[in-house]
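Report on one structure; see the data block that follows.
In this view, the complex is presented without one of its protein chains, the others remaining in place.
Going by the order they are written in, the chains are A and B; count residues from 1 in each one.
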Amino acid sequence: MSESNVTVRATASEDATGDETLDSVPLLEVHRLTVVYDTPTGPVIAVDNIDLTVNRGEFVGVVGESGCGKSTMLFGIAQLLSPPARISAGEVLFRGRNLVTMNDKQLAPVRWQNLSVVMQSAMNALNPVQRIGAQYADTMKAHGASNKAEIRTRSEEVLGMVGIDKIHLDSYPHQLSGGMRQRAMIAMALLFTPELIIMDEPTSALDVVAQRSLMLQIKELQHQLGFAVLFVTHDMSLVSHFSDRLLVMYAGQAAEFGETRTVFDTPAHPYSKGLLEAFPSLRGPKVPLVGIPGSPPALSAMPPGCRYEPRCPLAYADCKTVKPELYEVNGVLARCLLYSPHNRPKTSTEPDDTTPTEGKP
Amino acid sequence: MTLSTANVLEPSVAKGRRNGAGMAIWRAIRSSGKALTGAILLFIFLIAAIFPQLFTSVKDPNDRAYGLSLPPSGEHLLGTTSFGQDIWAQLVWGTRETLIIAVAVGVLASVLSVLIGVTAAYLGGIGDGVLSLLIDVFLVIPAFPLIIVIAAYANGGNLAVIILVLVVTGWSYGARQLRAQALSLRRRDFLESARVRGERRSYIVIFEMLPSMVSLIAANFLGAALYAVLTAAGLQFIGLGSPSSVSWGTMLHWAQTAEALQTGQALWIIAPGLCIALLGAGFALMNYAFDEISNPALRRVRRNRRNNVGK
Partner (left out) sequence: MRYVLRRLGMFVITLWVALTINFFIPRLMPGNPAEAMMARFRGRVNPDALHALEVAFGINTQKPLLVQYVDYLGNTFTGHFGTSLTFFPQSVGTVIVTALPWTLGLVGLTTIIAFVFGTLIGLVAGWRRGGALDSVLPPVFVVASALPFFWVGLLLILLFSVTLGVLPNDGSYDVTLTPGLNADFIGSVLSHAILPAVTILVISIGGWILTMRNNVVTVLADDYIRMARAKGLSNTTIMYRYAARNAILPNLAGFAMSIGFVVSGAILVEYTFNYPGVGYMLLQAVNNEDYPLMQGMFVIITVTVLVAILISDFLTVLLDPRAGAEG
């Protein structure tokens, strides 16, 4: 049952702006976060006991299949859930304060000034009947700005950061192209130079070229302004290039969490392995692509043991009945019985905590 | 009675609903208070229409067989009219004509709506343009004045005329809604796969598109029926219905000409009006419930206190 609070420091992270002494305290700490949906037949767990940390200036990616709960978790962290979804357990410590217990009034100053959000589709996320400039202005006014000139200047500034002509402050969302809209949304998120920006698949609606250019722009802005990013996507290859640490989610739980490089080079959890094996390498040798057969379990019908067991090529008897915890393996955390110090697969050499070897089923 | 939670969270697959549509509708009716009330009301009226003998012993409601303007009593539940007719009997027998109009118009208008709406959506291009124009024009032309004018020229309507004008003025609303839904369905994948499989157009329309639109069609039927009940009653009230027929609207007409309110025969006015209101309410409640079925965002948010997982 070794669930360690491993705060693996991102090695390649940029210099963080702000108080140096706070560097050792993570910007965002999520403990045991659980989100349920209230249905007529009772609550259904969508996000199950997630632990997560984001340090200043870090880029943390979250990957998983559709329906694994990653977006729900994101909104849970940002306190943006709406009925029938609600946080039923856990805490979200942002700069040391627990957001879950704060009411709307207490949350208001934090919103956008310290923590902003970028959503998947700007067409849906921007108010269709308001001009871009007005949408920037109303959040500034909500946080106390009243000088029109200052508001205008700042709006033009953020547009400039993402490379959009300031003339578009007077445009309506539907008048901009898809890529421009996404960037306008990102610019909006930068209005107060927050410390953390939460992004929910902001590139999914774009073509490959626009995707890459947008990601580069985000990284560039991160360099300049020093904010941290929590980035949700289903695109493994995208997140591998740009993130410092990676959380792999499956069926509402954390499957693997650790430095991106490590997870990519030596994936510990069979699910991560499966995901990576499904992507061809551009330059490497040709290997047969293996998908992951089957589909994730329904939220109302979770397997009693390991949730990945039905689809796992390395599963053995215990996997059906024992719920795996997060075990430390090679510097990452993986939720797989293979790495548990207590349970041993029947036919394999004993794996120890630092050198995971695959057991032969 | 249970909505599977998988349905709540996974995107609905329209194809899978083909077989589930009927069951889903039945389940939804049972679980919604509104729909249940509406269904019960409609059911009662249906029984009264088919078996009036169950409710009254009077055979001919127009028969002026009784004392004039009698107050309610054991013999005459609601009293009698100025002409000596049993009000309760008239009420019961009047159900039949009212329901016939409602159902006939509902069915015919729905059929017409589906035909024109779906065809417009499927044709696209100029065909769609022409049909859409037709729909819009009929939608906008004031129906009631038109009906009045037609009925006036026909010297008072008999049942057929009334039904005809109601259908002609009532199909356009449904056609527009169905066209909109058919258009949005057209782009969905399961239709594309049918096309690619090489299925004939008519097959696609009947077996793939229509089942997904069942709840909308049902809602339209109810809406048209409601429209028919109210408008027919209005027509009869102003004297353009068939004067010898037995229906609630006509009762009101005679009551009004006999100045029932002023002569203290309020029941003569209240009763038929109440029936119209109840029948209309029945259709309206079911209609609203069907709206909720087709649009999940509208479903009641139930505060499930007993299942509160505490923090």
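Brief remarks on what is shown
Here is the rule we go by: a residue touches a chain if its C-beta (ideal position, glycine included) is under 8 Å from a C-beta of that chain, and two chains touch if they have at least 3 such contacts.
These figures come from a predicted structure and were not determined experimentally.
Only one of B:72, B:211 or B:273 touches the absent chain when the whole complex is considered: B:273. Interface note: of B:121, B:167, B:246 or B:285, the residue touching the hidden chain in the full complex is B:285. Within the whole complex, the absent chain has one touching residue among A:72, A:116, A:155 or A:211, and that is A:116. Residues of chain B that touch the chain left out of the display are 33-34, 37, 133, 136-137, 139-146, 148-150, 152-155, 173, 226, 230-231, 233-234, 237-240, 252, 256, 261-262, 266, 269-270, 273-274, 276-277, 280-281, 283-285, 287-288, 291, 295, 297-298, 300-301, 303. Residues of chain A that touch the chain left out of view are 75, 78, 80, 82-83, 104, 107-113, 116-117, 119-121, 124-130, 138-139, 142-143, 172, 174-175.
Definition applied: only the chains that are shown with their structure count from here on.
Work out the mean CA point of chain A and of chain B, and you get 50 Å between them.
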